[in-house]
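Dropping a structure here in C-alpha cells format, bear with me for questions.
All protein chains but one are shown in place.
Should a chain be cited, it is by its letter among A, B, C and D, assigned in written order, with residues numbered from 1 in that chain.
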Amino acid sequence: MTLVGLIVIPFLGGLLCWLAERRGDRLPRWIALGTMALELLLTLGVWLSHDFSLPSPGGEASTWAMEWRVPWIPRFGIEVHLALDGLSLVLIALTGFLGMLAVLCSWREIVRRVGFFHLNLLWILGGVVGVFLAIDLFLFFFFWEMMLVPMYFLIALWGHSGSEGRTRIRAATKFFIYTQASGLLMLVSILGLVFAHHAATGEYSFSYDALRDVTLSEPVAMWLMLGFFIAFAVKLPVVPLHGWLPDAHAQAPTAGSVDLAGILLKTAAYGMLRFALPFFPEASQAFAPVAMALGVVGIFYGAVLACGQNDIKRLVAYTSISHMGFVLIGIYAGTSLALQGVVMLMVAHAFSAAGLFILSGQLYERLHTRDMREMGGLWGRAGGLSGFTLCFVAASLGLPGTANFLGEFMVLFGSFSVAPWTVVIASGGLVLAAVYSLLLMQRVHFGPPKDSAPLADLDGREYGMLLGLLALVLLFGLYPQPLLDTTGAAMSEVQRLFGNTELLDATLTWEAS
Amino acid sequence: MNGVPLDHALVLASILFTLGLAGLMIRRNMVFVLMSLEIMLNAAGLAFIAGGTAWGQPEGQAMFLLVITLAAAEASVGLALLIQLNQRFKTLDTDAVSRMRG
Amino acid sequence: MTYLIALLPLILVCATAVAVMLGIAWQRHHASTVLTAVVGLNLALLSLVAVHQVAPFETLLVAVDGLAIFGAVLVLVSTLACATLAHAYLEHYRGPREEFYLLLLCAAAGGLVLVSSRHMATLFFGLELLSMPLYGMLAYAFHERRSLEAGIKYLVLSAAATAFLLFGMALAYAQTGRLDLAGLTAGLGEGGGAWGLAGAGLILVGLGFKLSLVPFHLWTPDVYEGGPGPAATFLASASKVAVVIVLLRLVIESPAFAHVGVHQILAVLAFASMLIGNLLALTQANLKRLLGYSSIAHFGYLLVALVVAEGLAVETAAVYLVMYVVTTLGAFGVVTLVSSRDISGDAAALHHYRGLFWRRPYLTAVLTVALLSLAGIPFTAGFIGKFYIVALGVEAGRWWLVGGLIVGSAIGLYYYLRVMVTLYLVEPGMQRHDAPHDWGTRAGGVVVLGLAALVVLLGVYPTPIIEWAAALGVAHG
Amino acid sequence: MEIAFYLSGLVAVLATLGVISNTNPVHALLYLIVSLIAVALVFFSLGAPFAGALEIIVYAGAIMVLFVFVVMMLNLGEAVVAQERAWLRPRTWLGPALLAGVLLVTLVGTLWRGDIGLVIEGETLTAKAVGTLLFGPWLLIVELAAILLLAALVTASHVGRLRPPEKPPTDRESGARKEAS
Partner (left out) sequence: MSFLLPLTFLLPLAGTLLLSLSRGRLGERASAAIGTASVGLSALATAALIAGYLEAPERQVVTLWTWVSVGDFQPTLGLALDGLSLTLLGVITGVGLLIHLFAAWYMRGESGITRFYAYMNLFVFSMVLLVLGDNLLLLFLGWEGVGLCSYLLIGYYYRTAANGWAAFKAFIVTRVGDVFLAIGLFLLFRELGTLNIAQLLERAPQLWAEGAPTVELAALLLLGGALGKSAQLPLHTWLADAMAGPTPVSALIHAATMVTAGVYLIARMHELFLLAPDVLLLTGVIGALTLLAAGFAALAQTDIKRVLAYSTMSQIGYMFLALGAGAFDAAIFHLMTHAFFKALLFLSAGAVIVSCHHEQDMRRLGGLWRKLPLAYAGFVVGGAALAALPLVTAGFYSKDEILWQALAAGHGGLLVAGLVGAFLTSIYTLRLIIKTFHGEAKSDNARHAEAGQGLAHGVPLIVLMVLSTFLGAWLTPPLAGVLPDPHEGSAGWHTALEIVASLVALGGLALAAWLFLRRRKWLAEQTSQGWGARLWRWWHHAWGFDTAYDRGLVRPYWRTVHALRSDRVDGLFGLVAIMVRMTHLGLSWTQTGKLRFYGLSMVGGATLVILVLALVR
C-alpha cells in the first residue's frame, strides 16, 4: 500500500491545493510543500526499511523490494502492478526532493491562481511517480502520457510569454505533440509485444515479467525496440528529436523547468533502463552503435547550440541535451559501471540543472529578462547568486568533486571498454561543456556591469534551496556509495539482461588501430 | 427471347439516376435541386421494381412504395425549407446558403 | 408476446412521441413535454432489461440481439442527454419549443430501428426515420440563417445519399433477389458478383455520408455549426452510433461485403478520414465546426475496426463507440449549455470561451475532460478507445492505418490543445456567452457533469464496458 | 411489351434531360411529370401495374402538384428564367456533367459485365401480393412509415411558418441577468 500511497499522495495534495485556493495564496503553497515533503519522507522511510542490496544469486527470484498488484482490466490481463526497486526508489526520492524545490522556487514567482498551479505541479509529480512505479506496461503508458497534461498547463498558463505573446502556448503544444505522438509509437510497440506474447501463450498480459520473456524474431524485435526507443528518445531528448525541449524550458515557469529537466527527462532514461534494454537485449545491442552515435551527436549538438543562445534558460536547456548524450551512451554501453554512472549522472544532472534553472528564475525575478545580452557584470551586484551560479556551472561542466563528474566519468570509464572510439569522441564534449558553462558565467556575471544598483540579495528561502542543492551535489560527488548501493542490484539486473554478450565486434581495440 | 432483360431495365434506371445527379450538381436553383432529388429517388424505385419483377417477387414493389413515401416526405420538408429560404434570403439560389465555410 | 417485448423500446419511444404530439395539440407546456419525453426514454431504457431476457430474437426485419441492445442503449442515452440539453437550450427560445422533442423522439425511434435492422427495408427506413426529423431539428431555429442553411444542406445531401443507398440496395437486390442481410450474404456468395459489388459500393457511399467519411464529409462542419446545439449533439452521437452499428452488421456480422475491394475501400476511407479530418480542424476558430472535423477523424479511427473485421473488431468498435458517445455528448453538452442564454447564434466561436475557466471552472473542467478524451489522453475514456484501435491495428498488422492514426492524433492534439488552453487564458473582458449561473443544478448541468465523471470513470476503470463489448465480440465476431 | 418498355424508357430519359436543362421551373415541372408518367409506363410494361398506378397517382399527382403549388406561390417569373440561363453556362455544367457521365459509364459497364441473365417476363404482380407482404411480415415498416410521415409533417409545419418567432431576449434583459449572477 505504501506504493499506492506514493502515487496517490501528490494527486490528493494537488486537489487539496486547488480547494485551498479560496483561503488565500499561502495555504496551497504550504500544502504542496507538505505533500512533497511527505512523499520524500515516505521514500526515505522505504529506503531505510528495505534492503536494496544485490538480488538473490539465483536471479530468477523477484528483484523488487516492494510489490503491489490488483487486476484492473482483466480482458487484457492488465493489472495495477506497482513495484519498487533501487532505481525507482532513487528516482522517486529525487522527484520528492525536486518537487519541494519546485514548490519553493515558485513561492514568489507564481502569484496568479496559485491553487490551480500547484494542482498541476503536483499532478505532474504524481504522474512521474506513477511512471517510476508502474511495471505493468499499460499502466506505465497510462502515467507516461497522463503527466503531459498538467505539464502542458504549467507551461501554457504560467509560462513566460517570450517575445510574442503566444510563444509559451506554442512551446507547450510542441512539447505535448512531440511526446504524445512518440508515446503512441511506444503504445504500438507495447501492443506488438503483447500480441507476440499472446500468439506464443494464448494469454493477454501487459506484465513486465511476462513480456520480458517473449521471444521475437529479429526484425520484429528491432521494430518494436525502435518504437520504445523513439518514445524515450523524444523525452530524453536525443538529437534530432529534441526540438521541444529548448522551447519548453525557455517558456516554462521555473518550477516547470526544474521538473522538466530534473525529473521528466529522467523518465526517458528510466524507461530505457527498465524496458527498452531488458525487453529487447539483442535488438538493443545491434542498435547500440547507432544509439551511441546519436548520443555523441547529442553531446556536441547540444553543446554547440548552447554556445549560440542568448536566452539563459535556452542555454541551460541545450546543456541538458548535451548531458543526456552521455546518459544515452552509458545506457547502451551496458556495463555495470556505465549503468551506475547513468544513474549517478541522472541524479547529478537533476540537481545541477535544477540549480541553474532556479538561478535563472531568480535572475529573471530581479532583472525581468532572460536575455544574456542585457546582463553582464552581475558579480558585484547579485551577491550570493553569482557564487551559486559558479558552483552549479562548475557542476554542469563536470568538475570533479561534483556528482556530475562522477556520473560522466563513470559512464565514460564504463563505456570505454566496449566502445573506445565513442568515448574518445564524447570526451571532446567535456571541452565544449566547459565552453558553454563558462560562457554563461562570462556573459552573465563577468564583464562591465550594465547598471551599478545592487540587486536584491538572496533571501533565506532562496539561499536555503540553493545551498541544499549544492550540498547534495557535493555529497553525491564525494560520497556516492549509498546511492550506488541502492541502485546496484537494479543495474546489475539490467546489465545481466542486456550486457552479457560481446558487444560491438566492430569497435576497434587499441592494438588493432 | 421474350421480355426485357433485367440489365436493360437497370441501365435505364442508371441513366435516370445519373441525370438526377447531374441536375443536383449543375443547378443552383433550389427547385431544380429538389426535382433532381425526386428523379434520383424515382430511378432507385425503378431499379427496385425491375429487380422485383425479374425475380417475380412483391418485395420490389413494396420497396418502391417505401421510396415513394420517402419522396413525398422529403418533398414536403424540402419545399417548406425552400419557402423559408425564399423568405429569408429572397432567392432560391443554393449558393446563397454558403455563409458557413472554411 | 416475445415480439412485443423485443420491440418494447421502439413502441415506448413511438408512444411517447405520440403522447408529446397529443400534448402539443392539447396545450403547449415546455416542462411537461420534456418530462414526458424523458420519462418515455427512461422507460424505453428500462425496458431494455426485459428485452435482454428475450434476446436474441429475430424476425424477417429485425434482429434484437446483443448488438441491437448495445446500440439501443447508446441511442437512448444520447437521446436522453439531448433532451435534457434541449431543455436548457430551448428555455430562452421564444418560438414553439415542444416540437423539438417530438422530432427527437421520432429520430430516436429511427435509431432504434436501425440498430436492430437485419433487412434492407428496415435499414433504409430506419435511416430515413433518423434523418427526416433531423432536417427539422437542424433547421429548428430557421429564423437564424445558419440553422436554415444547415437544414437545407443536410436535407439535400442526405437525400442524395439516400438515393445512392437505395440504388445500391436495388442493385444488390437485382443480383440476389433477397433483401434480408442473411439472404443477401448467401446470394452474393464468395465473389459477390459485379452488381452486388457495385451495390455494396453505393450502400457504402450512402452510409459513409451519414458517418461523414472523407470524401463525403464536406457537409459536416457546416451542419454542425449551423444546427442548434441539441440537434448537432444528436447528429454527432445517436445518429452516428446507429449508422455504425448497421455498418458493423453489414461488414462483420453478416459479411455481405466480404470482398477484398470493399475492405480496401474502407481502409482508404479510414486513412483519408483520419488525416483529412484532423488537418481540416487545424486552425478552426469555431468550436462546433472543430468538433465536426474531429468527428470526421474519429470515424476514420473507428473504421479501422470495420476494415479489420475480425478478431477484436466488434469489441473495438463497441468500446470505441461508447467512449466516443460519452465524450461527444460531454463536449457538445458544454457548448449547448454555454449557448443556451441566447438562441440567436450559438456560442461556438473560440473567443467566446476565452477564460471560461475563471468564470465557470466546473463547466470548463467538463469541456477539458471531453477534449482530452477526444485527444485520447489517459485518464479519459478516449484513451481506452484509442488503445483499442491501436491494439486492433497492431494485431491485424494494418501498419498504414496505425501510422495514419498516430499522425492524425498528433495533428489532432494541436487543435484540441489550442481549444483547451483558450479556456484557461486570461479573461479579455469581451463578449460573454455564458451558461446560466445556476447551470450546475439544472438538469442539463447535471447531465454534463455526469458525463464528464463517466468519461473519467471509464478512462480509469473501463472493465464493465470492455466486458460488455467483449461479450458482443464473442456473439457477433 | 418490350417495345413499350424501350419507348417509354426513351421518353423518360429525354423528359428527364429536359427537366435538368430547362430554365423555366414550370416547364421543367411539366417535363418531370412527363418523365414520371413514362416511368409509370415502364412499370406497366414490366408487369407492375400497381406500382405504375401509384407512380401516377402519388408521384405525378400529389408530389408534383405540391411542387407546382410552391412554384406558383413563389411566383417565379421571367426574371428566374433569365437568371437560370445565366447560370447554365457550359463552364458551370461541363465538369459535373462529365463526372456524371463517368459514373454512368462505370455503372453501365458494371451492369453489362455482371449480367446474370435474368429476363423480366412481364408477369403481372398484383397489388394483392404487395399488400399481403406489406401488411404481413413488413407491418413494422408500415407503422414506421407513419412515424416518418408524422415527423415530416411536424417538420414541414414547423419550418413552413412564415411568421418568424418573437425576438430573442433583448440585451437589456440579458444584461440584468448578468448582473444578478
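Operating definition for what follows: a contact is a pair of C-beta atoms (placed from the backbone, for glycine too) under 8 Å apart; a residue touches a chain by one contact, two chains touch by 3 or more.
Every value quoted in this text rests on a predicted model; they were computed, and no experiment measured them.
The chain not displayed here makes contact, within the full complex, with A, B, C, D.
In the complete complex, the hidden chain is touched by one of C:Val34, C:Ala86, C:Leu184 or C:Ile265, namely C:Ile265. When the missing chain is restored to the complex, the residue among C:Tyr101, C:Trp219 or C:Phe271 that touches it is C:Trp219. Of the candidate positions A:Leu438, A:Leu455, A:Leu475 or A:Leu497, contact with the hidden chain is made by A:Leu438. From the set A:Phe357, A:Phe409 or A:Phe498, the residue in touch with the chain omitted from the display is A:Phe409, counting the whole complex. What subunit B contributes to its contact with the hidden chain is residues 21, 24-28, 33, 94-95, 97-102. For subunit D, the residues touching the chain absent from view are 95-96, 99-100, 102-103, 106-107, 109-110, 113.
Residues of subunit C in contact with the chain left out of this view: 152-153, 156-157, 160-161, 164, 191, 194, 197-198, 200-202, 204-205, 208-209, 214-216, 218-219, 221-222, 259-262, 264-265, 276, 279-280, 282-283, 411.
Here is the rule we go by: only the chains that are shown with their structure count from here on.
Chain centres here are Cα averages; for subunit A and subunit B they lie 64 Å apart. Chain centres here are Cα averages; for subunit A and subunit C they lie 42 Å apart. For this pair, subunit B with subunit C, the centres built from the Cα atoms lie 26 Å apart. The multi-chain contact residues of subunit C, meaning those touching 2 or more other chains, are 121, 125, 128, 132, 135-136, 139, 142-143, 151, 174, 195. Residues of subunit D in contact with two or more other chains: 107, 111, 116, 118, 138, 141, 145, 148, 151-152, 155, 159. Those residues of subunit D that touch subunit B in the shared complex are 1-2, 5-6, 9, 12-13, 16-17, 19-20, 25, 28-29, 32, 35-36, 39, 42-43, 45-48, 50-51, 54-55, 58-59, 62-63, 66-67, 70-71, 73-74, 76, 80, 83-84, 87-88, 92-93, 96-97, 99-101, 103-104, 107-108, 111-112, 115-123, 125, 129-130, 132-134, 138, 141, 145, 148-149, 151-153, 155-157, 159-160, 162. By the touch criterion given at the top, residues 72-76, 113, 138, 141-143, 145-146, 148-149, 152-153, 156-157, 169, 172-173, 176-177, 180-181, 184-185, 187-188, 191-192, 194-195 of subunit A touch subunit C in their complex.
Subunit D makes touch with subunit C in their complex at residues 107, 110-111, 113-114, 116, 118, 137-138, 140-141, 143-145, 147-148, 150-152, 154-155, 158-159, 161, 164-169, 174, 177-178, 180-181.
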